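Removed from the display is one protein chain of the complex; every other protein chain stays in position.
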Amino acid sequence: MSDRVLGIQYSTLAQERETVTLGMWAFLATEVLFFGALIAAYLNYRIWFGAEFIAAASLTKVALGTANTAVLLTSSACMAMAVITFDAGSKRAPVLWLAATALLGLAFVGIKGTEWFLEYQEHLVPALNFDLPRYGGIAEIFFIFYFCATGLHALHLLIGISLVSWLAWRIGTGRLQPGGSTTRLIGLYWHFVDIVWIFLFPLIYLAGRNM
Amino acid sequence: MHAPRNETYLNATVGIRSWLLTTDHKRIALLYFAGITFFFFIGGIAATLIRFELLTPGPTLGSADLYNRLFTMHGIIMVWFFLIPSIPTTMGNFILPMMIGARDLAFPRLNLTSWYLYMAGGLITLTALLLGGVDTGWTFYTPYSTFYATGYLILAVFGIFVSGFSSILTGLNFIVTVHKLRAPGMTWYKLPVFVWSTYATSVILVLATPVLAMTLLMLLAERVLHVGIFSPQLGGDPILFQHMFWFYSHPAVYIMILPSMGVISEIVPVFSRKPLFGYYFVVWCSIAIAVIGFLVWGHHMFVAGQALYASLAFSFLSYLVAVPSAIKVFNWTATMHEGWIRFDAPMLYAFGFIGLFTIGGLTGLFLAALPIDVHVTDTYFVVAHFHYIMVGGAVMGYFAGLHYWWPKITGRLYPDYWARFAAILAFFGFNLTFFPQFILGYLGMPRRYQTYPPEFQIWHVLSSAGASILAVGYALPLFYFAWSILRGPRASANPWGATGLEWSTRSPPPPENFATTPTVIRPPYQYVRGEPLMQAGDV
Partner (left out) sequence: MTAGTIWRCWLTLMLLLAATTASAFVPLGSLNLPVSLAIAVAKALIVLIFFMELRASRPLVRSFAAAGFFWLLIMIVLTGADYWHRNDTRAPIDEMPLPSR
C-alpha cells in the first residue's frame, strides 16, 4: 500500500485511492459471507432444534459478553478518531487513538480468554471436556458454534491489533504521511471485525435469558 | 515511454526470478497455464484409469476402494484445480486487462499471490491424493467423510481450502479492475462480452468461495475434534453440510461455464464476420446466470431428506436459471445466420460448445423435474449431464480460447489442419464417451460404482472407447502447440482480422500492453460487410 509511487496500472492518485477502497470493500464482502455461513448454519440449527438450542445459550456469560461488546464498540470510536485526526495532519493524536484501539482490542481478547477459561472449568468445551450427560448433545452443538465463531473472530481481531499497531508505528515514526488510504483501509477492517461481533453477541449471549 | 520494437513481455526480462516474482499479468497467466495444464493431465490420468476399470463388469484394475479413490481424485483435481481456475486465470489474466485498455490488473502483487496460493493448494491436495487419497467422492458428504472415511482427508481438504483464497483474490482483482481501470471511452456497453462474463464469474468467485471456506473448516473441525456438527449420531444434521457445500458448489459450476460462454461470444462474431446478435441480452444474461445460479443449489439434494417445500422452490428456480443460458445459445446462432462462416479451429470448438452445451443444458432441465430426478439421481444420467456441460461445454470453450488467443500470447501460428483435426476428433470422442452414459443412467447404472451387471457392459465399452479417442484429441494440441513455439510462423498483430483492443497491439504484446493508453470510440464486434472497423490504438 505505497501512497506515493503510482503503479503503471493507475493514471492518477485519486484513481488508486478509489481502487484500493473498492478492493477492501470487496474483501469485506467475502468476510461477510465467510462469517455469515457460520451464522446461517447457527440460525438453521436454532430453528431446527428449538428450545434446547436456545436454552444452551444461557450457559454463556452475558455480563462478560456485554462488557466485551462495549469494549469493541469503543475501540471502533477510537479508530474513527485516529482516522480523522490523521487526516487533520496531526501525528501524536492518531498514534494515541490507535494505541487506545489496540489496547481495547487486547482487553477484548483478555476478557474472551477469561470466558473460555471459565467455560473450560464448567466442562463446556466440546472435544476437550464437554459434559455430555449433564448438558446434552444439542448444547454441545451450540458450544461448537460458540467456540468456532468466537475463535475465528478473535483470530481476526488479533490480525487487526497487529495491523493497528503497525500503523501506529508507521505514523509515529513519520514513515506514513496523510493523503493516502492506508489508515482508512485498516479502519474499515477494524470496523468490520466490530460488526461481526455486533451480530455474534445477540446470537450467542442473549438467547434463552428469560426461560 | 514505450518498449523498443522487438521487446515483448516474454523477453523484456530474463531469469527464473523475473518469472517467479513477476507482477506482469501476462507472465502470471503463463504461470497459471503451466499449473492448469499439469493438473488437467493428472485428472485425465485418473479418468483414463476409471474408464479402464469400467471396461469389465467385475474388478479390472483393483479393489473397489481403489476405484473410490480414483473417482474422488478425478473430481477434486478437475473441479478445483482445473475447471474453476482454467479460463479466468489464464485467458482472464492475459486478455482482460488488454480488452479494457489497461496496463495491468488493479492489484498485480495480489495476482502473483493468487498464483502461489493456487500452486500451494494444488500441491498439498496432490500430495494427499498420491499418498493414498480419499474415498469420499469430491463432495465429501458427512458423516462418512468426518467419521468413517479412511485416507488423507484433512490434507486434501486443507489444500482445497488454501486454493480457495486464490479464487477469492483473483475474483476481487478482476471486479475492481473492470470497475476502475477501463480506458477512456470504454463504457460498460462497449466492453467485449468476455469481460462481462469474467466479471460475472468474479462476482460468483467472491461471494460463493468464502462459504466453501467455512464449510471446509467445519468439516475439518468435525473430523479432527470428533464433534457432531453434521453427524446424526451426535444430533447433527448431515443435510446442513450439503446445504453449505452446494451453496458454493452450484455457483461453482457457473464459475466453470460463464468464462467459456464469454470465449464463445468472442469467437462466433469473428468467424462469422458479423456483430454479435443481441449484445445487451447476452451481457445481461451473463449477470442473470450469476445471480440466479445462487438460488438453485437445493436441486442437488432432492432425495437427501430436504423438506419437500424447499425442493419445490429449488426446482422452480432451476427451470428459471436455464432461460438466460438458452437466450445466449439463440444469440450465438443468430450471429451466425447470414454470416461469412470460417471453419478455423477456434470456430470448430465453438460449434462443438454450442451443440454439446445445449444437450447438457436440456438434460439439466430433465433433472430439475422432481419425479425424473428421483429416478435418475446418483446414476450415470447425472454424470453424463454434467460432463456434457463441463467437458463438452467448459473444456471445449477453454480449447477454443486457447486456439483463438494463442497467436496473441505466443506470437506464433499453429498448423491449422492439425488443430481442426484435433477439434473434430475431440468432438466425436466426447460424444462416444458420454452419450452412452445417458442411456446407462436411464437404465439404472449408479454412479461411483466399480462393478455393475453384465447387461450394462456394452455401454461402458462404448464409453471407454470414446474416452480413448477423446484422450488423443486432447493430447494432440500438446504436440502442435509445442511445434508452433519452436518452429511456427510468426503471427501478426491481428491474424484473425478481429476487432478488440487486444488485437491492436503486437503479438506477443509489449510488457506494458499499449504504447499509449487507447481511447475507445466504437462498440465491440463492428464488422461491416465481413471486415472489421478497427478500434483506435497503436499497431
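Points worth noting:
All chains are identified by letter, namely A and B, in their written order; residue positions are counted from 1 within each chain.
Keep this in mind: a contact is a pair of C-beta atoms (placed from the backbone, for glycine too) under 8 Å apart; a residue touches a chain by one contact, two chains touch by 3 or more.
Small disclaimer: the values here were computed from a predicted structure and weren't measured.
Residue in contact with the omitted chain (choice from B:75, B:192, B:238 or B:298): B:298. Across B:103, B:190, B:223 or B:243, the residue that sits in touch with the chain not pictured is B:243. Looking at A:8, A:59 or A:84, the residue that reaches the missing chain in the full complex is A:84.
Where chain A meets the missing chain, the touching residues are 18, 21-22, 25-26, 28-33, 36-37, 39-40, 43-44, 46-48, 62, 66, 69-70, 73-74, 76-77, 79-81, 83-84, 132-133, 136-137, 184, 187-188, 191-192, 194-195, 198-199, 201-202, 205-207, 209-210. Looking at chain B, the residues touching the absent chain are 179, 207, 211, 233-235, 239-240, 243, 247, 294-295, 297-298, 306-310, 313-314.
FYI, only the chains that are shown with their structure count from here on.
Centre-to-centre separation of chain A and chain B, using mean CA positions: 35 Å.
Within the complex formed with chain B, the residues of chain A that make contact are 7-11, 15, 18-19, 22-23, 26-27, 29-31, 33-38, 40-41, 44-45, 48-49, 126-127, 137-138, 140-141, 144, 148, 152.
For chain B in complex with chain A, the residues that touch the partner chain are 97, 102-108, 168, 172-173, 175-177, 179-181, 206-211, 213-215, 217-218, 221, 225-229, 234-237, 240, 243-244, 247, 512, 517.
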